[in-house]
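Everything on this sheet refers to the single structure shown next.
With one protein chain withheld, the remaining protein chains of the complex are depicted in position.
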Amino acid sequence: MNVLLAVLWKDLLSEWRSRDRVVSMLLFSLLVVVIFHFALPPGPPAQAQALAPGLLWVATLFAALLGLNRAFALELENDALSGLALAPVDRGWIFLGKAIANFVLIVVVQVVTAGAFGLAFGAPVLAHPVGFALVLGLGSAGISAAGTLFGAVAVRTRFRELVLALLLLPLLVPVLAAATRATTVLFETGDLDPAPLRLLAVADAVFWISSYLLFEYVLDE
Amino acid sequence: MLALAVALTGAVWALLVVMAPMDAMQGPIQKILYVHVPTAFAAYAAFATTAVAGAFYLWREDEAFDRLALSAAEVGVVLCTLVLVTGPIWAKGTWGRWWSWDPRLTVTLLLWFIYLAYILLRSFTEGSERTARFAAVYGIVGLLAVPLNYLAIDLFGGRAIHPENLSRGSLGEGMGAPFAAGIVAALVAFAYLTCLRFQLEGLRALAARRASLGPP
Partner (left out) sequence: MNATAAVISVRGLTKRFGPVTALDGIDLDVRRGETLAVLGPNGAGKSTLLRLLAGLARPSRGSLRIGGGGDGDASASRALARGGVGYVGHATLLYPALTARENLVFAARLYGVDDPAGRAGSLLRAQGLEAVAERPAGEFSRGTAQRLAIARGLVHDPAVVLLDEPFAGLDRAASERLLERLRDLGRSGRTLVLVTHDLGHASALADSALVLVRGRIVHRASAEDLEPARLEAAYLARVEAAS
């Protein structure tokens, strides 16, 4: 538990000092919003609103891929990853610390991106704050768990950015699909649709538990 | 031994497929299903083998399990490619279009992506121990993602058009035998190919070790 907090504190403090990760993720996802504007056919605002939930989650996922790679590039700089591996503690706690730090970062980026979607496409992002927060939280949790596990893998391969995308995208289809579904229903009706939320919860449980258990094997050399 | 079994079961399968009654509505194109369904079974078996062998590798740290995982994954990708090729050919003839985002189709496609990524991950990682461990972890999580993918595609439900005759037990008369023979033959073929690949990988490891020792 102590180790979890130590790793979380270290990651967030490093990020706060340099802010390079969160800034580049933010810029990237805002750029995606702008690109989408030009990619969408000109039409009634309702059409853009219908597409907004899916686009929001695609933008989040891509921005997360960027940030997750940096999360471990930072650990490789002075072989600090070995420093973590040296600690006489269960590696699962180290995973939880890093995964929660990534979760915080992804949520921050996503909240700003959602705001941009609200402004640019008139998506009703402020209409149901509690429900929207729940959907954002559940979706980002799945991305950060699998992303932290395979971020640690990808960063020690050749073509690390490419590898992370190839590894993560097929695994995260359920999260992306369920989160988009839940967001769409929420925007259209104001209700929380239980089916996609259930799937998000199951996917989160699967990814958090399996990553917690398997992290030991990716941390060793 | 296995090679003989492959030849034998393959021959029985081919014979039964030829003898199976012609589908009144679909015509001869229906027979492609006798290839499609059994290869799908074998492909799923291959990916399950990869994940289980990966888990055993992490547990026992025996390189043989890693070689088995790799062999099964490669054979699985080939089988899965066959499934993804035969399916659309049949679908074009019967449903009138090559591709539909039917749940089973989509899950199989994602599975194909996952295990191609598995093979790519191996080739992009340096150090055999690290490669084996990274791959095992990905193979395990990849298999866990399969039921999640099913659930996800169910969310967009109502578009499932895959025939369910096998699970409903409502196959037409004379269709059961070729399907059963096909499944047995495909599984035997999978086992045989995986064994060959496994032996090759073992020899390769041996050769690399000998080479690293230099001339005697």
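Lettered A and B in written order, each chain numbered from 1.
To be clear about the criterion, a contact is a pair of C-beta atoms (placed from the backbone, for glycine too) under 8 Å apart; a residue touches a chain by one contact, two chains touch by 3 or more.
Not measured: the values here are computed from a predicted model.
Asker: In the full complex, which of A:Leu40, A:Val58 or A:Val89 touches the chain missing from this view?
Answerer: Touches the omitted chain: A:Val89.
Asker: Using the document's contact rule, name the residues of chain A that touch the chain not shown here.
Answerer: Within chain A, the residues touching the omitted chain are 2-3, 5-7, 9-10, 13-14, 17-18, 74, 77-80, 82-90, 216, 220-221.
Asker: Using the touch rule from the top, list residues of chain B that touch the missing partner.
Answerer: 61, 127-129, 205, 208-209, 211-213
One rule holds for everything that comes next: only the chains that are shown with their structure count from here on.
Asker: Report the inter-chain centroid distance for chain A and chain B in whole angstrom, where each centroid is the mean of the CA atoms.
Answerer: Measuring from centre to centre gives 31 Å for this pair.
Asker: Which residues, counting only chain A, touch chain B once they are in their complex?
Answerer: Per the touch definition, chain A meets chain B at residues 146, 149-150, 153, 156-159, 163, 166-167, 169-171, 173-174, 177-178, 181, 195-196, 199, 202-203, 206-207, 210-211, 214, 217-218, 220-221.
Asker: Give every residue of chain B touching chain A within the complex, in rising order.
Answerer: Interface residues on chain B, with respect to chain A: 58, 110, 113-114, 116-117, 120-121, 124-127, 129-130, 133-134, 136-138, 140-142, 144-145, 148-149, 151-153, 155-156.
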